[in-house]
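For this view, one protein chain was removed and the others were kept in their places.
Let's turn to subunit A:
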Amino acid sequence: MALENSVIQHTLTDQFGAAVGDFQQIHDILTFEVDSESISEVMLFLRDNATLRFNFLTTLCGMHFPDADKDRQFAVVYHMHNWVDNVRIRIKCYLGVNPEIATVSNLFLSANWQERETYDFFGIVFKGHPQLKRILNMDEMVSFPLRKEFPLEDGGRTDKDDRYFGRTTDNC
């Protein structure tokens, strides 16, 4: 592996200072946090910098942490891949109660639908996105189904009681 994790870390901290942090290796991928304000610049830098060369946005998705602090309720997780040195990284952006983050669809065309999907399921608003509307769910829907408070099944069901099968709200 030509591109060492420490190089990625130093290059980013030199450029962005406190906006990037919490670098850690989780299994095979270097993971770090980016301040949600500077995600566009960081992604652009990662893509165009001559040493880093993270040319491919593998995937992006939302996360919901209802039990966390007010300013860390949501996260957008980006996976990027450098095809030259074959290194993957994972970027996390934590967001508050009214989640808003800048779009990266101007940097990677593939982000367009993925951001729409994230908006559709988590209600995370991507500022500057050309067409931020629901994609997999119907347009009339008002809730955001992958948020934790959204129940999987109709709560009023009486024909099925999971307590008898060892499942409670805590362990299932």
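Everything below uses one rule, namely that a residue touches a chain if its C-beta (ideal position, glycine included) is under 8 Å from a C-beta of that chain, and two chains touch if they have at least 3 such contacts; residues count from 1.
We take it that contacts and distances are computed from a predicted model.
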Among "Sugar ABC transporter ATP-binding protein", "NADH-quinone oxidoreductase subunit D", "Fe-S cluster assembly protein SufD" or "GntR family transcriptional regulator", UniProt-listed name of the chain not shown: "NADH-quinone oxidoreductase subunit D"
Residue among A:A18, A:A50, A:L109 or A:V142 that touches the chain left out of view: A:L109
Residues belonging to subunit A that touch the chain removed from view: 26-27, 29, 31, 55-59, 61, 63-64, 77, 79, 83, 86, 88, 90, 108-110, 112-114, 117, 121, 130-133, 135-138, 145-146, 150, 152, 165-166, 170-172
